[in-house]
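Questions regarding the structure given below will be posed in turn.
With one protein chain removed, the remaining protein chains of the complex are shown where they sit.
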Amino acid sequence: MHDSSAVATHGLRHHFADMEQQRASATLGMWVFLVTEIMFFGGLFAAYLVYRTAHYDAWVIGSEHMNFWLGTINTVILLCSSLLVALAVHAVQVGQNRMCAIYLWIASAMGVAFLALKGIEYHAHFVEGAVPGALWKLAVPDPRAVQMFFYIYFVMTGLHALHVTIGVALLAVIGWHAARGRYSPVYYSPVHVSGLYWHFVDVVWIFLYPLLYLIAHKKA
Amino acid sequence: MWQTLPLWPARASTLAGRTDALMIFMLAVTGFFTVMIFILILVFALRFRRTRNPIVTHIEGSNALEAAWTLIPFGIFMVMFIWSAGIYMTWAQPPPNAEEVFVVGKQWMWKFEHPEGQREIDQLHVPLGRAVRLTMISQDVIHSLFLPEFRVKQDVLPGRYTTTWFQTTKPGSYHLFCTQYCGTMHSGMIGEVVVMEPAAYQAWLSGGNAEGSLASTGQKLFQQLGCTTCHRFDTQGRGPNLLGLYGKPVLLDDGRTVTADDNYIRESILTPGAKVVAGFKPIMPTFQGIVNEEQLLSLAAYLKSLSQPERRQPGSNRPAEPPHPASAPARSR
Partner (left out) sequence: MATIAAPAVERENYLNTDFRVRSWLLTTDHKRIGILYLLSITAMFFVGGFAATMIRLELLTPAGDLMSSDTYNKMFTIHGIVMVFFFLIPSIPATLGNFLVPMMIGARDLAFPKINLASWYMYITGAGLMMYVVLTGGVDTGWTFYVPFSSTYSNTHVIAAVVAIFIAGFSSIFTGFNFIVTIHRMRAPGMTWSRLPLFIWSHYATSVIMVLGTPVVAIALTLVALERAFHMGIFDPRLGGDPLLFQHLFWFYSHPAVYIMILPSMAVVSEVVSTFSRKRVFGYAAVALASIAIAVLGFLVWAHHMFVAGISAYAALVFSLLSYFVAVPSAIKVFNWMATMYKGSVSLATPMLYAMGFIGLFTMGGMTGLYLAALGIDVHVHDTYFVIAHFHYIMVGGAVMGYLAGIHFWWPKISGRMYPEAWGKIAAATIFIGFNLTFFPQFVLGYLGMPRRYHAYPPEFQVLNVMSTAGASILAVGYVLPLIYLLWSLRYGEVAPDNPWAATGLEWRTPSPPPTENFPETPVVTWEAYDYSSVAEVPVAR
C-alpha cells in the first residue's frame, strides 16, 4: 500500500493510490463475488440435501440413470483446464504473455468440450424420457421422487453450465488480451481473477459430480 | 364503550389464560423499559442541551456498564424464553385423550368432520371443557386456522397433516379466521366455533345429517376401492395386513422404521412406492387423483378403528343410539 517507487502504472485506474492497492482490490472483489456465488448454489444444495434425505432410494435410481463415464471424463477435463489456468497465471507473472494466451485458450476449449459432453448427456436424458414433467417416460417405483432428482439435477447442472459458458467466453477474451500483450508482471489482475472464477466453476463441479453421479456406486 | 373499542380479546380456552399471563408480564417489563428509555432521552435532551450544558464531560465508555446492559437484558430475555417455551410445548403436544375433529381447508372454506360422521362448513361445534384435537390438511394452498379467543393458530398445509388442539372453558360462539394469505377471498375464509355444554353437544352430535361414522365411511370406501384384494385381515395377502397397524412402528425395505400415523397412511395411499414395507414388493398402484382429502381422512379413521376394537372412549361415539331430536345449539357472545 505504501509502495511509492515509480513502478509502471499502465492499467492503473484513477481512483486507486497504486498498483498494489488495485491488485488487492480486484482479488478481494473476486473472492467476495465467489462467496455470493457459493450462496447462490447453496440454496440448491440445501434443496438437494432435504430431498435426498427424504427420498434416498429415488436418488439412487436417478443416479443410476446418469452416464458415469461422461461425468467422469468431464471431471477430468475441468480439473485439467484448471491446471492450465493456474499455469496461465504463472506465465503472465513471469512475462510470457503468449504462453498465457495459449494456456487460456486451451482451457477455454476444454470448457467447450465439457459443454459438448454435457449436451450429449442432456440429449440422452431427453431420448430416455428422464425429463420431469410432460416428457417423463421412465418407469420407476417412485416416479415423483425420481422426477424431483432429475429436476434438481437439471437446475444444478444447468446453472453450472451457464457459469461454464460465461467462463469459456471470459477465458477466451482474456487470452486474446494476453496475446496482444496487454498484461505485464505488474498488471495481470484480469488473468488472476478470471482464473479464480474458473477454479470456482471447477470446484462446484467437484461437488456436483459425486452428489449426482456416484450415489448409485456407493450403494453397490 | 368496550363494545366499540375492545382492548383485550375474550379468554375461552385453557391456553388463553397462560398466554395472557405471559403477555401481561411482558407488557409490564417492556413497558417499564420503554417508558424509562423515552423519559431518559427527553431528560438528557433537556438537561444537557447546549445552552444549559455548553461544556461536554468526556466519557469514553465503561466496561462495567456495557456488561450490565448486556447481561441484564439477556437474563430478562431468558425468563421470557423459558416461560413462553413452556406454553408452546403444551400447545405442540395434544393430550392423548382429546376428541378428534378433522379439518380440510380449501379456497375459501373450512370443512370439519367429526368421527361420528357430522360434517360442517365454516362452523365447528365442540363440547365445553373437553380437549379437542384438530387434524388438518389443505386441498390447495397453505391456509392457517386461527382461533383468537383460544390463543391458538396452526398453518394448514397441502400434502401433510398438521395438528393443533384446545380445551374450551366458556360456552359461546367464537371467531375462526384464516391467517395465511390464500388468494382472492382470504378475508372471507372465516367462520365460528360454537362451544356447547356437553349434553347439548351430545344432542347436536346425534341429530341431523350424519351418514354413519367416519370410520364406517372409510370401511365402505376400503371395499369399493378393492383394497381388500391385497390387504387381507385373515392372512397375509400381497400387501401388509393392516389390522392393528395404526400407531405402530413399521419396518421399511430400506431398513428405516416409521410410525404408521395419519401422514404415513396418507403417503402410502398416494405414493405407495415411497415407503415400502419390508418383505413386500412395490406393486401397489397410486390413488392420487382417485381419492380426495376427505376420503383419505375416512380411510385413516377406518384403519385407526381397526386398532381400537372398543372404538374410542366410551360415550364419545354412539352410532347405535336412537336419534335425539335436533336441538339448536346454544349461542352467546
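The chains carry the letters A and B, assigned in the order they are written, with residues numbered from 1 in each.
The definition used in the following text is that a residue touches a chain if its C-beta (ideal position, glycine included) is under 8 Å from a C-beta of that chain, and two chains touch if they have at least 3 such contacts.
Not measured: the values here are computed from a predicted model.
*Asks:* Which candidate, A:M148, A:A161 or A:V191, sits in contact with the chain we can't see?
*Replies:* A:M148
*Asks:* Sort through B:F146, B:F222, B:Y246 or B:Y302 and give me the one touching the missing partner chain.
*Replies:* Only one of B:F146, B:F222, B:Y246 or B:Y302 touches the chain omitted from view, namely B:F146.
*Asks:* Which of A:L28, A:L83, A:I166 or A:I206 touches the chain that is not shown?
*Replies:* A:L28
*Asks:* Touching the absent chain in the whole complex: find that residue among A:G42, A:G129 or A:P185.
*Replies:* A:G42
*Asks:* By the contact criterion defined above, which parts of chain B meet the unshown chain? Give residue numbers in ascending order.
*Replies:* Touching the chain left out of view, chain B contributes residues 3-9, 18-19, 22-23, 26, 30, 33-34, 37-38, 40-41, 44-45, 48-51, 53-62, 65-66, 69-70, 73-74, 77-78, 80-81, 83-89, 91-93, 107, 140-142, 144, 146, 148-149, 151-155, 157-160, 162, 175, 177-188, 190, 271, 288.
*Asks:* Spell out the interface residues on chain A facing the chain that's missing from view.
*Replies:* Contact residues on chain A toward the absent chain are 2, 14-17, 21, 24-25, 28-29, 32-33, 35-37, 39-44, 46-47, 50-51, 54-55, 132-134, 144-145, 147-148, 151-152, 155.
The definition used in the following text is that only the chains that are shown with their structure count from here on.
*Asks:* Could you pull out which chain B residues touch chain A in their complex?
*Replies:* 254, 271, 273-274, 276, 282
*Asks:* Please output the residues of chain A touching chain B within their complex, sorted ascending.
*Replies:* For chain A paired with chain B, touching residues are 55-57, 140-145.
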